[in-house]
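What you see is the complex with one protein chain gone and the rest in place.
On to chain A.
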Amino acid sequence: MRIFVTDQDGTEHELEALEGWRVMEVIRDWGLNIKAECGGSCACATCHVFVDPEWQDKLNPPTDEEEDMLDSVADYEANSRLSCQILMSEELDGLRVTLADSARQEEAA
């Protein structure tokens, strides 16, 4: 299965994904610019993505915990999600997301 990820520079990448992986892990594994500093424990909001509106309703709604963490992204939009909270499954084959600026790794010094 595949996901389509647009990076912060606007380039779209087609990434192979595995069932049961978190979308954050797929993005990180392919080396795109994602900080994910807490490693997937829904504690930092630095894996923030915008979900393509066509896919928004196919995802499980965010938990209260994820909503709370989304309060700490300064570039929140209605389609904001934390990619560590999206688990890959057959139904999400073809998912499209865009990496938020707030998910960027620190720029090179």
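Methods note: a residue touches a chain if its C-beta (ideal position, glycine included) is under 8 Å from a C-beta of that chain, and two chains touch if they have at least 3 such contacts; residues count from 1.
FYI, contacts and distances are computed from a predicted model.
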item: Among "Putative iron-regulated membrane protein", "Ferredoxin--NADP reductase", "Ribose transport system permease protein" or "Electron transfer flavoprotein subunit alpha", the UniProt name of the subunit that does not appear here; value: "Ferredoxin--NADP reductase"
item: Per the touch definition above, residue among A:1, A:73 or A:87 touching the missing chain; value: A:73
item: Residues in chain A touching the chain absent from view; value: 35, 37-39, 41, 43-46, 67-68, 70-76, 101-102, 105-106, 108-109
